[in-house]
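All protein chains but one are shown at their positions in the complex.
Up next, chain A:
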Amino acid sequence: MSYAANLAMTLPELVLGLGAIALMLVAAWGGQQSTRAVSIASVFVLAGACVALAGPASSGGAAFDGLYRADAFAAFAKVLIYVASAVAIIMAPDFFRRTAGDDLKPEYPVLILLSACGMGIMVSAADLLTLYVGLELQSLAAYVLASFMRRDTRSAEAGLKYFVLGALASGILLYGISLVYGFTGTTLFDGIAGAYAATPMSGEAKSLGLLFGLVFIFAGLAFKLAAVPFHMWTPDVYQGAPTPVTAFFASAPKVAAIGLATRVAIEAMGSATDQWRQIVIFAALASIVLGAVAAIGQSNVKRLLAYSSINNVGFALVGLACGTPEGVSGVLTYMVIYIVMTLGSFLVVLQMRDETGEPVESIASLSGLSRTRPGLAAALAIFMFSLAGIPPLFGFWAKFAVFDAAVKAGLFPLAAVGIAASVIGAYYYLRIVKTMYFDDPAPAFPRSENKVEGGLIALSAVFVSPLGYLLIPALGVWTTAAAKALF
């Protein structure tokens, strides 16, 4: 295959990589004044990458001798990643302008672009090397973004914690990769799949090396996903990082990590499904339960949303645990709806500020929001009801899709426990609604003059409202096509 054909399949990454380098040069010469121009240009670069997905990048198959796969699954995940990244860029300027201390620097959108490039590589990875390079590109940019507010000690703490624990996770993942490479002799997913199919996974003749490799790889991926028991860094990092960065962490990298985990599980280790299913089921149930229980005592809204993200990753993993095309399409459906709900919630959190304009993060400051800012309160209520999975809202459909797949795959206990635990989760989502609608009003948040953020909140609220059900046929076709690409 010629270089041109290979490069055409990696066009989205090319657009992002070259765009980021060009914008970095603009930032280097333009300095602080170029922030606005670089931000706007970055959103266009992300849109360009979305357009670039239309060609061979979504249907080309294997590129670079099988190191990279351009299929419908990757394209679907990439669209989600690019949209979430663009929203993270759009919501940043207002936040940094209002917060005392550090200004938004033009490197912020550049780092998001590079991170998005890494996430694209992650979901397209068909080789352990590609997987690792993509993961590191995404993570390294994320560490810098977490400590972007240099004068804020909590932001620095978040960056350091994320860096140290992320490096540990990379170490665990690399150890697993080295075992798998050692015992299969290849890093290509196809080759690994062949080796796993040829080796018995239980009984006397089982290969301990392959099993250990599988366990370590899944542990490393669970760390990146923030699934229990590898979730400890999440609340601190989410609370300390600047809010737009937290919104970014809770959306795009989750899609990338779950896309990566799905591809590794199905494509590389599909014949060892019974082995990894135990790990995924445990991580799913533990995440759902711990995410729900630990969130109850939180008083900081960003911390609460961190536990909410842990909880939601658990639900998405329920779909992965099925290991069937329905399960994978359920995961994708879940991620679409989850991203919109999460970004919407964080956009509302961005509107929370006292009269001087400084951001406030306590749940108590939401008291009586329905009387001071009825629109905002209604939007947040929609997101909370939807995150809780209460039927008329679109969040219900997400949970329904994964649990339906779990039941069809015969995983009745998993579905039953998951549904029971989602009721616990509903408690703290509804507590926020109760605070907004039934408590005495706290000082009102000043109105935002930012039309774009208001528009995005309205758009995401409409998406997760019952109107979203109109999208189900289209969403079903896309997710099924994407899931079929893996099997």
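Here are some notes:
As a convention for this text, a residue touches a chain if its C-beta (ideal position, glycine included) is under 8 Å from a C-beta of that chain, and two chains touch if they have at least 3 such contacts; residues count from 1.
Just so we're on the same page, contacts and distances are computed from a predicted model.
Name of the non-displayed chain as stated in its UniProt record, restricted to "ABC transporter ATP-binding protein", "1,2-phenylacetyl-CoA epoxidase subunit A", "NADH-quinone oxidoreductase subunit J" or "Na+/H+ antiporter subunit E": "NADH-quinone oxidoreductase subunit J".
Summary of contacts with the chain left out: across A:117, A:172, A:339 or A:401, the touching residue is A:117. Only one of A:95, A:143, A:248 or A:315 touches the absent chain when the whole complex is considered: A:143.
When the whole complex is considered, the residue among A:129, A:167 or A:416 that touches the unshown chain is A:129.
Of the options A:184, A:251 or A:422, the residue whose C-beta touches the omitted chain is A:184.
Contacts to the hidden chain, counted on chain A, fall at residues 6, 10, 17, 21, 24, 63-65, 67-68, 105, 107, 110-111, 114, 117-118, 121, 127, 129-130, 133-134, 136-137, 140-141, 143-144, 147-148, 150, 159, 182-186, 188, 191, 195, 209.
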